[in-house]
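Sharing a structure below in structure tokens format, with a few things to ask.
As you look at this complex, bear in mind that one protein chain is not there, while each of the others sits in place.
Chains here go by letter, A, B and C, matching the order in which they are written, and residues are numbered from 1 within each.
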Amino acid sequence: MDIRFSPQETAFQEEVRRFLADEYPADIRRKMQGGLQLEREDHVRWQQLLARRGWAGVNWPVEHGGTGWTPVQKYIFSTECALAHTPRIVPFGLGMVGPVIYTFGTEEQKARFLPDILASRVWWCQGYSEPNSGSDLASLQTRAVRDGEHYVVNGTKTWTTMAQWAEWIFCLVRTGGPELKPQAGISFLLIDMKTPGVRVSPIRLLDGTPEVNEVHFEDVRVPVENLIGEENRGWTCAKYLLTHERTGIAQVARSRVRIAELRKLAAQTPAGSGGSLLEDAFFLRRLAELETELIALEYTELRTLANLSAGKSPGPASSILKIKGTEVAQALDEFFVEVAGLHALPCVPEQFREGFTGDHVGPGTLAAAAGVYLNNRKASIYGGSNEIQRNIIAKEVLGL
Amino acid sequence: MDIRFSPQETAFQEEVRRFLADEYPADIRRKMQGGLQLEREDHVRWQQLLARRGWAGVNWPVEHGGTGWTPVQKYIFSTECALAHTPRIVPFGLGMVGPVIYTFGTEEQKARFLPDILASRVWWCQGYSEPNSGSDLASLQTRAVRDGEHYVVNGTKTWTTMAQWAEWIFCLVRTGGPELKPQAGISFLLIDMKTPGVRVSPIRLLDGTPEVNEVHFEDVRVPVENLIGEENRGWTCAKYLLTHERTGIAQVARSRVRIAELRKLAAQTPAGSGGSLLEDAFFLRRLAELETELIALEYTELRTLANLSAGKSPGPASSILKIKGTEVAQALDEFFVEVAGLHALPCVPEQFREGFTGDHVGPGTLAAAAGVYLNNRKASIYGGSNEIQRNIIAKEVLGL
Amino acid sequence: MDFDYSDEQQLLRDSVARFVREEYAFDARKRLIASGQAFSASHWSLFAELGWLAVPLPESCGGLDGSAVDNAIILEEFGRGLVLEPWIPTLTLGAGAIAALGSPAQQQALLARVVAGELQLALAHFESAARYDATAIATRALRHADHWQLDGGKCVVLNAPAADLLLVSAREASGGVAVFLVEPGTPGLRMQPYRNIDGTMAAELLLEGLRLPVDARLGDQPDALPALGILHDRAALLACAEAVGAMAVLLQKTVEYTRTRRQFGVAIGSFQALQHRMADMFIEVEQSRSILMMALLTADSSGDIPRAVSAAKSRIGRAARKVGQEAIQLHGGIGVTEDLDVGHYVKRLIAIEALFGNSDWHLRRFGSAGHAA
Partner (left out) sequence: MDFDYSDEQQLLRDSVARFVREEYAFDARKRLIASGQAFSASHWSLFAELGWLAVPLPESCGGLDGSAVDNAIILEEFGRGLVLEPWIPTLTLGAGAIAALGSPAQQQALLARVVAGELQLALAHFESAARYDATAIATRALRHADHWQLDGGKCVVLNAPAADLLLVSAREASGGVAVFLVEPGTPGLRMQPYRNIDGTMAAELLLEGLRLPVDARLGDQPDALPALGILHDRAALLACAEAVGAMAVLLQKTVEYTRTRRQFGVAIGSFQALQHRMADMFIEVEQSRSILMMALLTADSSGDIPRAVSAAKSRIGRAARKVGQEAIQLHGGIGVTEDLDVGHYVKRLIAIEALFGNSDWHLRRFGSAGHAA
């Protein structure tokens, strides 16, 4: 056992740091640090910089243009990115549909889709959940009926993040009849959002951000060559994504950056009992407890990485990363609201947009703290709710 | 709304205080305050003092020799007793079988049993749980088969508190066949512990106290006149006890006394950072939180009392009293262990027995703190576990 | 000991509940906010008509001198409907300050108009650097021969954008704090209004060489801080009542939702893990109601009011956070959307926790208070 990086790993860390220092655009960094909303173009510019460096396909194998990195390299990369306040890589293309295509797609499909994904030339979104299918994903009702060389798709997808910016959507659709088990009648379909009959309607979240959407399909004709894998076998792709690659969901580095930010703010905030909030034992005790939780989580993630390095699957135990990762992040959200004090109340979204010139209400990003808190309650709901994760642990790990 | 006692209530409070000051034996008080184990005789002496004053049947109606007190009077009485460190009234006779007998018994049974119960001349214990019937009480297997003018009882009861001191036991036994629903085949039977075939074997709890027992029945012949209510209708009696009288289970006054004791000990304990543990904000914050919980619990109990006064049933909402009462008490157990520090380790039961003359290990009762903690984990298990209480709230209050 | 409402109190509660039911459907509330107004002027007139505005005010000015329980009855129902009208800013704090500090003439001139529903008020007291410490006032009031001059800043002044009159606290040369009546629009006063997360309105105030007439000072007490402390405790207590109302609705909505929302072929309310969590929500609501009752009865008798208020505010703040989070979680995705009412209750609960001292601030004050047996 050894906690230290090997000389190669240390060299790699240096390389990443140098890249970030040299190439990461200062304007995007400024937005990230100031809590400003990013535009589509900001994401694309950053990801294309990564693509030019050959670092966009973090989890991809080399043969498909990926980095071929070891788990430790991935860990170093994501940690350094968080410390440098970069945006997270938008997962739908590079993290999700790309791996599904290179794993289950035909050679033709790979040639057609992968280069654009890797180069962030096409924006993808994910069509899984439906209004009546949340935790019970397999009950989804969007139908795709074969009609000659097309599928005709009807139904509604929801919680589709950034669909307003997307050019393509990958969907789970029902192709099988009621005689099949729910999971057995589902197919994995790629749909061009410009196809007639596709309509996007925004869902406003509690902090007002236009982030998620409903995507409606009305007699949308999709060429059969857009089917990935076999008809009625789409559940295999969905499951592959769920268990395949969960590193990063713990968001350890990001939470560490946020704790540092929180400490800075708390040090500037009077406790009302003489010193600063950071010197206040009531506050400090809870913060220290959270910090130990985060340290434990970091090592839980490292242990999962070590398993991956050894060729083992991260396994259902990685549900811990989801549960604890979101719990720590949400506890941090609460801390920011607490530090904000009265300034948790003002809702002034315009001051967190590029180009705002008015008087700033509240110190730093604190007047946005309540919005972040509210928005991020979704983290324990989506991607398999924390209840579902506990079911997984109970059943698949503990055998209950 | 008014929080104050009426003049009559204040006068009653004075009367109780005077009684306790004049009559409560100093030697029992000393044992209680020193955390010493009580003997059977201590309980009997105290309860007979109450009986002589006419205060033994706290919840009993006047016609059966009870106090006929209002809920507020009962509250005052139990609060003052806790503040005076009296033992709790052993519930099996006065709190449980007595009320069942005056509610469901024949005139003959009332005349035969009630006077001895009221005067604490006979010690009762409770035969409900069985090794395979804990939370699922209705699955009990102890059988009573009619044979002429007797029932022949076979089976085993468990968790029978103080059975080693008891002269009589009231039991739920199965008299009905498998064609009946589990609840429908149960009868409520009184059994003289001296009957041949009754055998008591102690169960040692984690703190070593001889407190609970198994009671075995082997062809025990019980006269049919010891059946309370109708055959196969014993579940009615069991349910009556469960919902009838839950005031007191919150143990608010006792917890308040313990908090005062805890504060005293914490004030004498160095925090390791200069001042005493009671001046330590880490400690204080958690203690303050617990105190607010206890204040809330006190008013939840008062609200339940007010409902009773108004002739309403305490209802399933009183499950809160059980859940929060045990949670607060168990949190206090943890605090005592914490204050004990290293002295949580020594297990020196002999120093908490009457007449111990050796050197005392650890300050005050702190070397008993871990034992109390361990023993009291049972509080959230027995009397309808806290899980069962949450089921009751979900189903009967929330309608889920 | 008596925990029942009087007949009058029961009538008041029914009357407020009816108003909330009829006027505060979720859509009506949304439209009110979308209109850009801070609240509905006609609602406020109705409050006056129904005599509610008289409840908290002293009898000498046509008020009813209502008890803490009376006021809490109104606020709990307001909490159930997320009522936007600025009860606490105008009545508890604004009129409360005038009643506690104002000269008889000032009281006469202003309070009757409050009872009549003709005057909106805002108390500007807290400052950014003070956090919840009501005594750390850096705004300065300098007495000149023929006027006062105020310099400083106030933050998150509730109802300021709609107020006809602002009450601004400032420290005099003597070291004492006084409260000044300030008309909006007075030169030297800059107001930066905004909407709060809970739909109410507030503003940051900047005072630069603000000149006020000599009679702008409220009364002649040397130090307003003790009175302001009492007022903020009262506000905290009423906010607790509002929170209890809001939490009760959240619990009810969550139970209803889980009874109808189906996943895996059954209502999700049939899952025991969720049932136990809703049982815990229920316990939180009931414990909150209990400690609120304790604090109200203490306020109406002669107990240690700050300690009682702090016990309630910290305990209820804890409950509010848990109940809010669980309500969202058990609703799943739609729980975080703007179009469902659930999130708006949670927003109001967040605001309440942040106002008048948050949970930890009150827990600290409670913990350091004296301990009677």
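Everything below uses one rule, namely that a contact is a pair of C-beta atoms (placed from the backbone, for glycine too) under 8 Å apart; a residue touches a chain by one contact, two chains touch by 3 or more.
Computed from a predicted model, the values in this text were never measured in an experiment.
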Just to verify: which one of B:D136, B:E279 or B:E354 makes contact with the chain not shown?
B:D136
Listed residues C:S67, C:Q275 or C:S310, member touching the removed chain
C:Q275
Out of B:F104, B:Y240, B:F282 or B:F352, the sole contact with the unshown chain comes from B:F282
Where the missing chain touches chain B, by residue
129, 132-136, 139, 158-159, 203-206, 208, 269-273, 277, 282-283, 330, 334, 337-338, 340-348, 358-359, 361-363, 370-371, 373-375, 377-378, 380-382, 385-387, 390
Absent-chain interface residues of chain C come out as 271-273, 275-276
List the residues of chain A that touch the chain left out of this view.
1-6, 9, 72, 83, 256, 260, 263, 284-285, 287-289, 291-293, 295-300, 302-303, 306, 310, 317, 320, 323-324, 387, 389-391, 393-395, 397-400
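Please note the rule applied: only the chains that are shown with their structure count from here on.
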Closest chain to the protein's overall Cα mean, using per-chain Cα means, please.
C
Of all the other chains, whose mean CA position lies farthest from chain C?
B
Using mean CA coordinates as chain centres, what's the chain A-chain C distance in Å?
38
Where chain A and chain B are represented by their mean Cα positions, the distance between them in whole Å
53
Distance from the mean Cα position of chain C to that of chain B, given in whole angstrom
43
Within chain C, the set of residues that touch 2 or more other chains is 363-364
If I count partner chains per residue in chain B, which residues reach a count of at least 2?
285
